[in-house]
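Let me give you the structure first, and then I'll get to my questions.
As you look at this complex, bear in mind that one protein chain is not there, while each of the others sits in place.
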Amino acid sequence: MQTKLLTEHYDKPEFQTLEGYKKYGGYSVLPKALKMDPKAIIEEVKASGLRGRGGAGFPTGTKWSFLPANGEPRYLLCNADEGEPGTFKDRLMMERAPHQLIEGMLISAFAIGSKKSYIYIRGEYNYPTECVRKAIDEAYKAGYLGKNILGSGFDHDMDVYSGAGAYICGEETGMISSLEGLKGQPKLKPPFPAVQGYLRKPTIVNNVETLAAVKYIIRDGAAAYRKYGTEKSPGTKLFSVSGNVMKPGNYEVPLGTPLKDIIFDLCGGLKPGRKLKAVIPGGSSAPVLTADEAMRATMDYECLAQMGSMLGSGAIIVIDDSNSMVDLLDVIMHFYHHESCGQCTPCREGTGWLSKIVHRIHHGRAEAKDLDLIKKVSEQMMGKTICALSDAAAMPAISFVTKFRDEFERHIERNPSRTQEEAHA
Amino acid sequence: MFTLSPEGQEFVKKELKRYETPYSAIIPALYRVQKEHGWVPPEAVDYLSELMQLPAAHIKEVLSFYTMFNKKPVGHLHVQVCTNISCSMNGGRELADALCKAFKVNYDEISPDKKITISRVECLGSCGTAPMMQVNDKYYENLTPETAIQKLKELGA
Partner (left out) sequence: MPKIKINGKEYEVPQGSTVMQAFHEAGISIAHYCWHPGLSVAGVCRLCMVQIEGMPKLQIACNTEVKDGMVINNTSDVVKETVKWILDFHLINHPLDCPICDQAGECGLQDHYMEFGAYNPEMAEDKVKKSKVVDLGPTVVLDSERCILCARCVRFTDEVSKTHELGIFNRGDRSEIGIVDGKPLNNNYSLNTVDICPVGALTSKDFRFRQRVWYLKEADSICPGCSTGCNVKVHYNEEGLWRIKPRVNMEVNGHWMCDVGRSTYKYVNIKNRLLSGRVGRRDSWKEMSPASTARMAGLKLKEIVEAHGPDSVALVLTGQYTNEEYKDLLVYFVTGLKSKNVYHWINNPEKINDFDGLLFRGDRNPNTKGVEAALKRAGVQGKWEDLQAALSGGKIKAVVVAGPEDQSVFPDMEEKHAMFSQAENLIWFTACPSAVLEKSGCETFQIPVKTHAEKAGTFTNYQGREQKFPLVTTIVPQALTLSEVAEIFSGKELNWNLRPKSLGGTKNNYATTERGAL
């Protein structure tokens, strides 16, 4: 069931080095790409139907085509600020195959006419950063970076920038702010980054996995890429599976693979005696699926959207019946409260409000009407802010209290602390 | 008087020229301060403002926004235990509590021997190898309280 397109050689330690990477066909697509018309590369990527692998799922080729058609300097930024709870695939890609990313970025940069790119890596990722820095050094020495790459006349410089601990820098304009030396606060849109991004210059921000995939689209052609996945979700995708499964980890499968196959076949199912309770299919901001929904879901953009959830970053968090949904929502809400950048009022205040209500429910000082309040507050947080962090907090809140309302109500009824207070009185 | 080492000052000056805007050098400069001092004392803001010729309030904004900069001193081993969802489901919170108990410190405090500080942090991207801890720059994964305590003792706690 695994379809190792991007991860084919990830089991070989030498794939991390330039030499090892070249041994398995590395940097063989770049020369081909440099001889192509940049527009043809964009068209190929468009035709492949590749969608952003970072979370939003926006069609990559379309994003590229928003760049203004003039000679203005433009930047390519690789988003490696992997922070969506449950996600750990970009880390793997940078550790195992940094040159794959660099080659994908060079092809993309050539396509969009960018002479400078940055890989923005979250600060906590020390080892991945080391791997990427080393690979960039190797690539410069080998002439894959710098002036007149492979005699093509194409110049490109690449650098790494380390974040310093802020989930919001995974949002593309938050990342741009951070790279500009500001607080990582998302920028107002419009203008969109393709028009005015990094330092107000046209900028394309793509996820690690997206940029790496570009290499394979150019190598094999859009049609070949489309053989994987579904009509609307072509290609393969790395899924980070965590939580209560026997074999958590990253798995590359074609989009459209049934979720139950991933959980029960690839990941070895649940611990003995445990029952599936819920699955968060796309990172902690994706609305939760009940066990029943999870058994029916296929891992593609359209099926999950139809179920009211989303594919997100491809982080599958499997929840068995040993967990309290109240407890888990408390953890999730604490996270968004901690990470809200604080610019937009509904998010700044709403994330704190939600976290406090859920915490209160968890610790037994709540009433049934608090569940309705959670829904009301969450609804008012959605679609009202500069970026989607507010929505990312609201969606799990709504889905948890809606789909697991019984459990929340039971928890409130038990009301341990009130009983305690009464006992003391 | 707060200061960076001569090499540190050289580093900051180079970073100022490395990016398209000098502001981009703030995060690397703050990292440098932390590397040399173990944390970023408030005086560093004024110092960097002078050194980099950038507004102090701006540097303080950046410092305060990012969690990786220690705004107060930490022990030689800064142990950060992830307690986000996947880690919590696999005993991350219990791991953190066990470490505090074993090394007799409260969260975010320095042990009396200055050797260790234990913090609970948000997702570090090790969800598939939960629970985990980050000790200074390094990740340790697939832990139990016993293996974690053992590891920290090996590291000198």
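List of remarks:
For reference, chains read A and B in written order, and residue numbers begin at 1 within each chain.
Note that in this section a contact is a pair of C-beta atoms (placed from the backbone, for glycine too) under 8 Å apart; a residue touches a chain by one contact, two chains touch by 3 or more.
Since the model is a prediction, treat every value here as computed from it, not as a measurement.
Considering the complete complex, the chain that is not shown touches A, B.
Only one of A:I357, A:L371, A:M395 or A:I412 touches the chain withheld from this view, namely A:I357. The residue touching the chain not shown here, chosen from A:R219, A:H338 or A:K375, is A:H338. Panel shows subunit B; residues 42, 45-46, 49, 55-61, 64-65 of it touch the chain omitted from the view.
For subunit A, the residues in touch with the chain missing from this view are 166, 183, 188, 190, 337-346, 348-353, 356-357, 360, 373, 376, 380, 383-386.
In this text, only the chains that are shown with their structure count from here on.
Against subunit B, in their complex, subunit A makes its touches with residues 82-88, 90-91, 122-127, 159, 161-167, 178-184, 198-199, 240-244, 248-250, 280, 284, 315, 317, 319, 323, 327-328, 331-332, 335, 338-339, 341.
Listed in rising order, the residues of subunit B touching subunit A in the complex are 18-28, 30-31, 58, 61-62, 65-69, 83-86, 88-90, 122-130, 134, 137-139.
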